[in-house]
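Note that one protein chain of the assembly has been removed; the remaining protein chains are unaltered in position.
Showing chain A:
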Amino acid sequence: MASQRLRTQRRAVSMASAASLDLGRLVQEAEALASVLVTRPTGETLLTRDGRRVLEALNLGPPTARMIVACVSSHHNMTGDGAKTFIILLSKLLRGLQAILDKREGSPFCEAIQRSKRDQKHCHSLKQISQSLMTFQTHILDHIMAQDLRKHFLSAFSSWEGEISRDTMESILEAYFCGRIGNSHQKLLSQLSCDFYYRCIPFKNGKNEMLDLVNEYFVELHSAVTGLPVSNSRILEGLVLHRDFAVYCPADGDIRMLILTESIDSALAPPGLEFVVNAEVQYQASQVWITKRTEAMMKHLQNNNIKVLLSSVKQQEIVIYYAKISGISIVECLSSEEISLLCRTTGISPFIPTQDNIRSEISETMIAKFCRPLVLGSKRYVHLGLTRTCAFEPHCVIFCGPVHGITEQHASAFHGAFKMLQQLFKAVDLSDGCEAQPENTNNTSKTVHCNSSSWVDENPSCNQTELQKSSDLAKPLVKLESDFMFSALIDRGSSVRELQKPPLKCKHPSEMWVMNNSEPAVNNHRICNDAMTAIENTSTSVVSKQLDAAQEYWKPGNPIVPFKFEKSYKHTVQSYTNLVIQAGSVLPVGGNFEILLHYYLHSYAKQCQQPKITVISTVIADALLSIPKILYRTTKENSFTQVCFKATSALQTNQQLPMHQQGLESVYCKYQLVASVLHCLTKLLTIDLIIGIKRPPQKTEVNDSEEDL
């Protein structure tokens, strides 16, 4: 305690703005969308346009800046995109809020606390802003998304079975790579990733499972070769194991393989056992016995027509020797990830070489079409042509480039693209009733979102006396939700919507408390929701016919279906489903999402009764415009003001938005981004003191997330 030293107390907003000035370079860089060369302490250089990498490389000093970087990283880890937009949006929001606080007079955040001291007053208004932000994020954002923005969304799917046409896929990927690697290799990589997607996906329903697998094992599924032109990058059928053969015996036809996780040869005295030598002959005999046993084991494998052993451990020389004699190839020292990837794709478990199973038939085998050495650059690898047994057709990517920096940049962008696709196929539920209740502060604790859940615990309502009761009461609810949230985050595979259904029911007791005067209505509403989300899937088939008509109306030959034209769908489904964003929702790139959200937020702010919310909505709406402003900064034909004017007039007359660019982007990612930025902002605003301490702090949350970098 004595070593703790109170440093200075600074106001959170100005502090955060100062931090954002530190990030100014990144903002500049992000605005320029240019490439950055990063050198590491080890001397290697890395080329990148990835905002997250640049942020992390900056090694920023101020703790708030580090917290912002941590927020960006966690957002980026999840969605694979949006680091630069995050920073731009956040800095604009901070500046907007600063402007409000500076103005003071007439601000709804300063009226109520006339008598308090200045510092406290300031602190108090920050608190209020952060609460309003929270309210905004939990109620109004979803509300606006569901009510207004939804009709503008397009669907990436060409049919309701969730198929996605190649053209659409390409335009989504191209738009993604544009921001990540620049135009020089954008085309090549989007083609490559598109190819990879369609070659890996075995049937149309397996896309989520396939994407999970690709994202989880991406390190094992790609290899990099330096010193070759980028155009040599390609997709290979099968898997490349990053080891060379210890023994290679060529084999044709279907090749049976085994996975091993222990040595075939047994030691004289295994760990924990004693071996007593009574006579020299005995020692010799036991040596001979061990050799014979290994020989017998290899013979047994040969008799079972096993051609390849894939081992995670190093095998003894004697095993290699007998393998060569028996015509069995061995790959050893495979990483545990490679072993688990092999087990996942083939569904077999490792073989255990014991005396007992030497007579029995070997069942846990996999079949490969080929198994041969592959030379990539100067390294020799093993190329396995596995036959598929799960929702992933084994393929891998080879990235070529003149320097390591390039291949790494391409690999991380490629990985990011698949993370983005994973997000694209997610849907968002409107968790609460459709009515926004900004005045009910109790509701701030009720956040059912797909956002990072840990933030819910830091609910700002805790230190306010009038809310004390409610926060105590709400605690179990928060707990429940955050736990559930966490599991939703971890379980990358399942769609958020599915996971959210059960907890809705769990909430009923507290629900009654929260809305005690409208209890029956809420319950009815809930039940209705649950019932109708179940129906939703069935109702889609009815809708599809109308959609076909709408499709023709929209654009002949273009497989993108605007939700706007699903009139009946909207009326029937939206009235009882809580889908904010449907799986596969996309919007054209070029700031369309931001302009739309800006427009609707502004009109919401105009008619909103609560002054605080009005102010917050305006600040957010204005900050959102900074993104298209930067996007259209350099283009000659479409200046920002023109684009914005066209879009607004189109919206006022209920027309389709004009499209300037070909690409498409996932609405889910955009939505997620806005939510993450607002969370980060709320978090920043709730800090009122920075304490400098001398010893390393015990692992706290911020540190943890920094470790993750």
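Definition applied: contacts are C-beta pairs under 8 Å (C-beta built on N, C-alpha and C of every residue); 3 or more make two chains touch, one makes a residue touch a chain; residues count from 1.
Note that in this section contacts and distances are computed from a predicted model.
Within the choices "GPI-anchor transamidase", "Response regulatory domain-containing protein", "Molecular chaperone MKKS" or "Proteasome subunit alpha type-3", the name that UniProt assigns to the complex's undisplayed chain is "Molecular chaperone MKKS". Only one of the listed residues, A:Pro202, A:Pro350, A:Gly377 or A:Pro611, touches the absent chain: A:Gly377.
Contact with the chain that does not appear here is found for just one residue of A:Asn205, A:Gln284 or A:Gln655, A:Gln284. Of the residues in chain A, those that touch the hidden partner chain are 25, 28-29, 32, 34-41, 45, 47, 54, 57-61, 182-184, 226-231, 250, 265-281, 283-284, 287-288, 290-292, 316-318, 320-321, 324-325, 372, 377-378, 401-406, 696.
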